[in-house]
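Below is a structure I'd like to ask you about.
Only one protein chain is missing from this complex, and each of the others stays in its spot.
The first chain written gets the first letter, and so on, giving A and B; residue counts start at 1 in each chain.
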Amino acid sequence: MDFVQLIIIGIVVGSVVGLGAMGLTLTFGILKFANFAHGDMMTLGMFTAFAVLGVVRGPTLEPFSIPAGLILAVLVAGSAVALLAASLDRLIYRRLRRRGSALITMAIASLGIAIMTRAVVQLIWGPLPKRYSGGINPSWSIGELRVKPDQLLIVGLTLVLAVVLYLLLYRTKLGKAMRATADNAQLADVAGIDTERIRQATWAIAGFLIAAAGVMFALQAQLRYDAGFEFLLPMFAAVILGGIGNPWGALAGGLIVGISQETSTYWIPSGFKAGIPFVLLIAMLIARPRGLFGSTF
Amino acid sequence: MSLLEVVDLEAGYGDVLIVRGASIHVEPGEIVTIIGPNGAGKSTLLKAAFGLIDIASGTVRFKEQDVTRMPAHRLVEMGAAFVPQTDNVFPRLSIRENLEMGAFRRKGGTTERIEELLGRFPDLGSRPGEQAGRLSGGQRQTLAMCRALMLDPSLLLVDEPTAALSPAARQDLFRQIQSIRDSGVAILMVEQNAREALEISDRGYVLVNGAVALEDRAEAMLTNEDIGRMFLGRSEVTG
Partner (left out) sequence: MLEAIMGLAMSLGDPTFLVTFQGAVNWSVGFLTTVAIFAIVVLGLNVQWGYTGILNFGVVAFFMVGAYTSALLTLGPATGFNAYILGLDLPVLVGWLGAALAGALLALLVGLPTLRLRLDFLAIATIGIAEILRTFARSGNGLVNRNEGLNGIPGFLAGTVDRGDYKWLLLAIALASLLLVYLLVRAATESPWGRVLRAIRDNEATAQAAGKRTTVYRLQAFVLGGAIMGFAGALYAHRIGAISPPGFTDLFGTFLPYTMLIVGGAGNHRGVILGSLVVGFFWFGTPLVQESLPDAIGTNVFVWRQFFVGLLVVMFILWLPKGLIAEEARVSRFLPRVAGGPSLRARITGRFRAE
């Protein structure tokens, strides 16, 4: 395939990775542990949206292939995963925090939650792949290049959510308190910030973002119960590339991961492209573990 | 009526008990200084009183109310404030944002209060957008103190505010503390620069090994031979 075409695909894939990674880096920066359930929350998000589409579909929104109901579906799936993530914090992580458990213990708990979530998805929706719509999405041609409207939608929504996240973090009291908590949680406590509420809000925001990423992914591909888990490593690679706790870094990292992964198929068999995020991750850990942009945000 | 009353407090980190049965009190409008050797548990005492670490036994009362083991943000709501010894600003937030965080619990009037404090401390007021991590040691202490004052507390706990400061900056800071007290805030301060601290204080405590070894009026402590030898520097002992 043409190299520039591969870059376009890379940007689309990278947007999905970046969208999910922004949520992952927020929890990493504020809760301080790696959340291994993030990928399976993505799966849950895409399937919840699928369920909503089963009830409310509406007409197809030309020129995209998506039905109108998908707008509602994203909101419902985002809210559902947000609520679930915040509840899990209350039920599980908060107990561990209060007890002074090691952060690494929370990481193991998150893996347990990941396994449970994947099981729940299979129990509700069965083992077979699903699709949002049967319709094909004809490409627009720009000279030699071809772009699908759906792909533009994915990139566009990612950018919109990134801007919203920026405004939230820098213009609202909640967002500033989130940054303060990431900076120094004990001082945030001292200053009178109810950091437990901040943590819950962080989970909710991360949950919303990852659900949205799940839906965006499923616009282009089949919904599978292990689809989100396969995104976990690329998302972590993006988080580390961008610097832990840095959402813009995570978005940029996601694009780097997506583009390198897709363009690699220009030189190597596409079966090996799954190794690219891993290589990037290791290279980054060797060269600059703080990330390309540091963890300032 | 004591503003703050700590009775037989035992507290520490993980497996280790650091504060071992300390009792102190602060009256409204007072400056009280705690001195003591390194590692005596002075910071630990302040943190425990502020609900930041595990308390094994004892009670903390603030404004006549039992606040033992109460989360810090509740104490802040009740009118207490704390400036920790280290890491007492949010380095990646701007000066203005640091102050806003001090007013997280405040419903209205935040902007006015920020302007007021920025006006009072021109060092900060000249560049409210600067990241706090870029400030000098003295400016950081001032910012930390301003953050603590955002909610007009009636009690301010300060842990070694002058530790990393030049003599001139130290003088400034002690003057600031006095002016804060003059505005009606009681201050409980831990200090290594015992002489200067006691000179502006009403009373003082000597904490040794997690317990109060001595308690007295500040003037009396300044002239106490033992304290002079141990904490004020022998040559400086005056009659």
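The working rule: a residue touches a chain if its C-beta (ideal position, glycine included) is under 8 Å from a C-beta of that chain, and two chains touch if they have at least 3 such contacts.
Since the structure is predicted, the reported quantities are computational estimates derived from the model, not experimental observations.
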Given A:Val120, A:Leu168, A:Ala221 or A:Leu292, the one touching the chain that is not displayed: A:Val120
Only one of A:Gly78, A:Gly192 or A:Pro277 touches the unshown chain, namely A:Pro277
Of A:Ile9, A:Val215 or A:Leu233, which sits in contact with the chain we cannot see? A:Leu233
Out of A:Ile7, A:Leu83, A:Leu111 or A:Ala221, which residue would touch the omitted chain in the full complex? A:Leu111
Touch rule applied to chain A and the missing chain gives residues 33-34, 36, 92, 95-96, 99-105, 107-109, 111-120, 122-123, 127, 229-230, 232-233, 236, 240, 269-272, 274-275, 277-278, 281-282, 285-286, 289
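As a convention for this text, only the chains that are shown with their structure count from here on.
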Quick one: report the Å distance separating chain A from chain B, using the average Cα coordinate of each chain. 43
Touching chain A in the complex: which residues of chain B? 14, 50, 52, 71-73, 76-77, 82, 84, 87-93, 97, 100-102, 104-105, 147-148, 151
So, in the complex, the side of chain A touching chain B is made of residues 100, 173, 176-177, 179-180, 183-184, 186-195, 296-297
